[in-house]
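The full complex has more chains than appear here; those shown keep their coordinates.
Chain nomenclature is as follows: A and B, assigned in order of appearance, with residue numbering initiated at 1 for each chain independently.
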């Protein structure tokens, strides 16, 4: 997701595609049939989708959105409206569900952690369902649904995969399950930060806490829109070929509600971390001040006494006393002990 | 409740059960008849539920959810949908009420304090009601409804226990009553923390306050979802065999509203504790600074005076005066007294 990109459209006519940028990346197209036959990068032009669909569902999986021309070709083949195509290519688009009598469109983000860069990534994914055809458009070069596909191919799979709607559900469900993984990761970060704040109260963790906050903010935006989109999908206006699928979407909705709750908890915990960190910083300062005060409170009066007997008055009788020096040293010792006791009673160390 | 568990399902087909983990714990099944006859761990396979139900309500109490195979067997016997079974086994599931013409499903958490570990525990409980059959599934090895059952068996009990719906109500009511106990415990913690903050303002209670906050956050999530679930249960779409039970559920709803209010109050009090703690920390720092300033303000000028008469100039007439030394000592004393008075007028001690 590149939030910065969106605004470049400003001033363009709606539905107009920015073809100049299409050279940069690669776009792979995959065609998967219910029978299990997979075609990599087929010749889109000569493809007969109508004929295909009779043999069960067909899945067009577009991986990478950089080759805008190719994406556009696929879009034309499956008769996408130009505004939908625009939504597909706008990688910062918020989650949305849109439907008409003909088609269902679901936009969401596939979240994962890029562990090398320690970065939260949100890959733009668009699902388009029309009769028995499902088309998915994924940002990034990796196919996020590889492992899910393997399960589908497995003949013992419990999934009743005879319907494109079920596939539509599976892809959404699989994507939302990723949010649990992300939440788990976030929870670990929060807990380890809490441990550091508890055990090493001198370490200022403000930057880590801010990073956590940023991630919560980003995820919350996604999850809230996802929740609204799924709620819309579940409304009675939306008609499914097989209405029993509705129960599965209700289940997905429960999941996203759970993720939303986890995020709220994470938010509360992040605020608690911030409070803890502030408390630590204040305590650390407090300890520094106490050390200074203890040292100063003990030694400044003693130094003053030493200063008195360092004066050069001619007539200072104590200076001539034989026991003057040890007496003064003893006085100083008594004073110091008294000071230490006084400070200790105040509970400073 | 193990929040961490949920996400393991990611990538699994929906309704698929993770059987590999089933070895760890134990699951006890109990069959209680209205007549009072109790069967521990009966042979589920050979059991004739339909016949049993004619003789009044029948309660299948499943304690412990570790033996997934056993739970699954019970589920199959009472014809649970695979998604409900999944909800039963997902111990982090949020409270929910679900109903169809056939069944009513209530998911909630039984809260209690593990006093040894000083930990707030929330045990996952699922209630399933179908005709005159009620099934409960409890997380953990302890039967939380033992004492409630004893009351039911008591012939003088005021409960009109002739109906499974009434039992359904009693289990929910009993569980929600536990939240009052938890709230009482929380209130005590808050009040004792407040007492400490009032009486020992030097003690930083941030960790205790954070713990209180955490518990409020966890409980709030549960209670909010409980409230929504009970609200749904009370809606007119839900049909009961005996409609007079509705008044009892309204009563339960009042209770959960009360718990929710108590939590809001607890939240406000926790914020007040935090403010009090910050105030204490600041005051403590203030006192330290004042001590330092008092000591420094009195002795630094005196030391300076002593320093002057410690200089080795040849021509310092005061040094030769007979009354120089006592005069300077008196001057110092006057200065010190003046300083003390000045500070006292400023109200520093």
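Some points to look at:
One rule holds for everything that comes next: a contact is a pair of C-beta atoms (placed from the backbone, for glycine too) under 8 Å apart; a residue touches a chain by one contact, two chains touch by 3 or more.
This one's a predicted model, so the numbers in the text were calculated from it and none came from an experiment.
Counting all copies of the one sequence in the full complex of this file gives 5, of which 2 are shown in place.
Following the convention adopted for this analysis, only the chains that are shown with their structure count from here on.
The angle of the rotation carrying subunit A onto subunit B, fitted on C-alpha atoms and rounded to the nearest 5, is 70°.
Centre-to-centre separation between subunit A and subunit B, using Cα means, comes to 27 Å. Across the complex, subunit A is touched by residues 3-4, 6-7, 9-11, 13-16, 83, 92-94, 96, 202, 204, 206-207, 210, 213-214, 217-218, 221, 225, 274, 277-278, 281-282, 284-285, 287-289, 291-292, 295-296, 299-300, 302-303, 306-307, 309-312, 316, 318-325, 328-329 of subunit B. Contact residues on subunit A toward subunit B in their complex (touch as defined above): 147-148, 151, 157-159, 173-174, 177-178, 180-181, 183-184, 187, 198, 247-248, 251, 254, 257-258, 261-262, 264-265, 268-269, 272, 275-276, 279, 282-283, 285-286, 289-290, 292-293, 296-297, 300-301, 303-304, 307-308, 310-316, 346-348.
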